[in-house]
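One chain of protein is taken out of this complex; the other chains stay put.
In order of appearance the chains are A, B and C, and numbering begins at 1 in each one.
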Amino acid sequence: MSLIKNSVNTIHDCDGCILSDNIYRFEKLFKLCVLFLDSPNMSKKLLLLDVDCGVDDAQAIMLALAAPNVEILGITCVQGNTSVENVCKNVLRVLQVCNKLEIPVFKGASKPILGHEILGANFHGLDGLGDAPDPNAPSADMIQKEGAVSAMIRIINEHPGQVSLVATAPLTNLALAVRMDPSLPSKLKGLYIMGGNTESRGNTTVCGEFNFAADPEAAYIVLNDYQCPIYLACWEFTCYNKLSWEFCDQWLAQDSDKARFMTRIFKHSLDISKTERFEKEFIDGTGLISCDSYAVAAAIDDTFILETDQFPVSVELTGTHTRGMMVVDTVGVMNKTQKAFIMKKVNLEMFKQMMMAALK
Amino acid sequence: MSLIKNSVNTIHDCDGCILSDNIYRFEKLFKLCVLFLDSPNMSKKLLLLDVDCGVDDAQAIMLALAAPNVEILGITCVQGNTSVENVCKNVLRVLQVCNKLEIPVFKGASKPILGHEILGANFHGLDGLGDAPDPNAPSADMIQKEGAVSAMIRIINEHPGQVSLVATAPLTNLALAVRMDPSLPSKLKGLYIMGGNTESRGNTTVCGEFNFAADPEAAYIVLNDYQCPIYLACWEFTCYNKLSWEFCDQWLAQDSDKARFMTRIFKHSLDISKTERFEKEFIDGTGLISCDSYAVAAAIDDTFILETDQFPVSVELTGTHTRGMMVVDTVGVMNKTQKAFIMKKVNLEMFKQMMMAALK
Amino acid sequence: MSLIKNSVNTIHDCDGCILSDNIYRFEKLFKLCVLFLDSPNMSKKLLLLDVDCGVDDAQAIMLALAAPNVEILGITCVQGNTSVENVCKNVLRVLQVCNKLEIPVFKGASKPILGHEILGANFHGLDGLGDAPDPNAPSADMIQKEGAVSAMIRIINEHPGQVSLVATAPLTNLALAVRMDPSLPSKLKGLYIMGGNTESRGNTTVCGEFNFAADPEAAYIVLNDYQCPIYLACWEFTCYNKLSWEFCDQWLAQDSDKARFMTRIFKHSLDISKTERFEKEFIDGTGLISCDSYAVAAAIDDTFILETDQFPVSVELTGTHTRGMMVVDTVGVMNKTQKAFIMKKVNLEMFKQMMMAALK
Partner (left out) sequence: MSLIKNSVNTIHDCDGCILSDNIYRFEKLFKLCVLFLDSPNMSKKLLLLDVDCGVDDAQAIMLALAAPNVEILGITCVQGNTSVENVCKNVLRVLQVCNKLEIPVFKGASKPILGHEILGANFHGLDGLGDAPDPNAPSADMIQKEGAVSAMIRIINEHPGQVSLVATAPLTNLALAVRMDPSLPSKLKGLYIMGGNTESRGNTTVCGEFNFAADPEAAYIVLNDYQCPIYLACWEFTCYNKLSWEFCDQWLAQDSDKARFMTRIFKHSLDISKTERFEKEFIDGTGLISCDSYAVAAAIDDTFILETDQFPVSVELTGTHTRGMMVVDTVGVMNKTQKAFIMKKVNLEMFKQMMMAALK
């Protein structure tokens, strides 16, 4: 009963105006019901991934692909770790090694909102995947003709209230989408973001985490305009929840094409992770920080998150040292009602299993 | 010959990739030629108007509608003087009084890029057209289903190199369009903007002109990413080129439905124009400042502009008092090659004739 | 030997030019030696306190007054918790209850560098000392005629290399002093500051600690221009090292005039500390946060600090949400060689003893 009521509301929201025509309303509801009954896995999680496919995004995508009861409706690409052209190609390579080239890949923004590209974004190599040669990479022809922002709007509108959007990249596509369709956030089931920081520990600028610092305006727009549940896997959280190098060795040592692929593309980042510069960044000791994977894991399984902080959040846009830093209103001086769920404690055993499965 | 060569390049740009298929290339070129021959007025100016239809936009639209040899391909709407819903309605009312309801009207952004609405934007009344009642206003059904940004991209791509885009509003739609299609500016014939200021004389904030101050990020994106000829009718320029109250009286006194319509919608702004607050704003004496009309006039007739300053320009995004102020690099310390054409002297006789014709 | 050599250097620095006159040099050195021999406690710590005497400063001053082997050369006052006039009066009241009215009190800046007073600075009551009536307060005549900044410069120059400056207030006086005498920092033994934050947990603005947020420019100038050892007791550190309410009860229950005085002036802050707003601020549970006392304790006893982080630090001046936030360059992207000593772990047993002694 509550489901049906909800669906009606969703139709209503979706059209943005009061439907006076009851027949039309009934017809739409009926279609939704058919959709439900038609689906063999009624409980399947519908995921839409927005990535700037570096090695960490690759890990996160592979984790999603390996998860049971998950349907990935599409992967939208955006500039970040590397150019958007490389990002598209990288996603196709990941889908190829996982035999999932049927998942549609969409090309999105080639620049952040203001147009300034961030320097030194090549932690994962110039091509984003460790500059490991790949002679059999899928052709760029496989990228959809439809743009990422349009696709995002279309897909979410086709599944109102059902899609979990996972963003592991600068939030440019999401910001553009909400300006093109202001009602979009209300149609999401939830938004899972890897990005931002909570203790002003920068990994890119003095105080800024990469995904937010790479497009502060986009992050600002998303945190302020996505009026849906927002779950944040922030930089410090991912550092405090890093996995051991022993786990990493085991993980990569699996006898599979996926593991061999990961070993190849991960080499570059692993090597520089062990330099002094990055050891400083990786707060609280070193280890494997598959940062994007936490956001995907949270979207896949509701029981993954064990504890969250709930605070209003925003992004600093104008600071000399703090531009792009996430701002957490712990005391309540910003005048904001929406609170984000900031991940604090997660089920690391579950995480390790998901990670292992990703390369199996 | 140079035309054909140009067209080929345009096709190339338009698709964003090298066309290996010569047949396809030929086909497109052929279509373009047919388009040319088909057109009875080869020299017709193709205009696309982006407005936040207050009274000044209404004047500018009417000026364009009255001009010979001009085809208005569409009018895109954006929030600014009033809500985007009101803007759409206002444009339809203007088209109705001019018997041009066949021109398609598109609804665009309902918020500026960052989402902050500017306060006190009701110079032209709450509804943007002087709050003059209009029982016979066209229905909102007449607004196109296609969104303004999509339409803008589509229309410009359909007429590569031919469209003059005239923006007399906050530049939100234009900014979104270039992020959705980075090659868009290269396909424009020219961009004509009413907005910005050159001498830090604010009409909205201390140093900021309304259209820029209402969406500084959009203005910044447009001035930095539209790599096509940009012509600016800035606030001080429009003040220095105001028309006399005598002209205004004559203009409104014409015996036509259009003049009576204008008299009705203009009453509110005219009244408050004469208050002390606005006399201060209207630099250099008072009079009729039909600010948006200068940008349209320049787009319609190449001989309208008599003198320009040519400098790199940008927009201040972070100042306490100067956020939204246009920045003119007179000395050459910004590292920027593109120079905007800042209108300095125009043919005011021609302008008066165009204005008179608009209400005939 | 090294002492004498050091003294010579100090003379040299102090005059800012090479002393060619050996006799003059010898004379000065001789005077220094006499000073040393004359002093019964050669190891006495020379302290100069800069305060905005709210209740927390009062606690810190009393802790210093009770410490053996400490000589307080003067107390300079600055606007902060309350007006500089109130601050002066409050310091005199504290000195009175401790029978130390012989310590000179100097009036300093009545405004922060830019002149903006911060709102809601009355955590400690309007008068800074809990608005507890005091009919026998010392007269304002007891304030020195010499201004705080002049006195600071004079006193430090009279004891080159020997003075530990402890600042538990907005850093306005210190900032002015270094602009008046650029060589001042090089003559300090050390600078101990209560202020700033390390994890962007604000107690005044979203991300800013009171003493820094109340005069961001001053904090910036001090952190960038005081080229002497700087020890920071930041807000989060003081929260993580709060004392229990049980200790607080014991502390205040001592049978002494000082304890009764503290009970009286502390009532107001204690009461509002227990409101929801402040419980949020006081990270990690509630308890007694005598924040200024940590800085004084560190200045008094070198063994008090057990562990520090050492990073370059600065202050954000331009952020919308982060203005006044201390910036810690953990990764090393700012181009700065000086590193501050950020207190991390201190001897809390020693602290409790010092605190108890303060009210004995």
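The criterion applied here is as follows: a contact is a pair of C-beta atoms (placed from the backbone, for glycine too) under 8 Å apart; a residue touches a chain by one contact, two chains touch by 3 or more.
It should be emphasised that the depicted structure is a prediction, and the values quoted were computed from it without experimental measurement.
In the full complex, the chain left out of view touches B, C. Residue C:L176 is the one among C:I118, C:I143 or C:L176 that touches the chain missing from this view. Set against the missing chain, the residues B:D127, B:E217, B:D292 or B:E316 yield one that touches it, B:E316.
Residue-wise, the contact with the chain that is not shown comes from B:V206, picked out of B:V206, B:C228, B:C248 or B:L348. Looking at B:L129, B:L243 or B:V328, the residue that reaches the missing chain in the full complex is B:V328. Not every partner is drawn; the one left out touches chain C at residues 109-111, 113-115, 147, 149-150, 172, 176, 179-180, 182, 217, 220-221, 224-225, 317-318.
One chain is missing from the display, and on chain B it is touched by residues 198-203, 205-207, 277, 280-281, 283, 314, 316-323, 325, 327-334.
The rule is short, and it goes like this: only the chains that are shown with their structure count from here on.
If the chains shown are joined wherever they touch, the resulting network is a simple chain of contacts running from one end to the other without closing.
By number of C-beta pairs in contact, chains A-C lead all other pairings. Nearest to the common centre of all protein CA atoms is the CA centroid of chain A. Of all the chains, the one whose CA centre sits at the greatest distance from that of chain A is C. One inter-chain figure worth recording: chain B and chain C are separated by 59 Å, centre to centre, where each centre is the mean of the chain's CA atoms.
Taking the mean of the C-alpha atoms as each chain's centre, chain A and chain B sit 38 Å apart. Distance between chain A and chain C, defined via averaged C-alpha coordinates, is recorded as 46 Å.
For chain B, residues that reach two or more other chains under the stated contact definition are 318.
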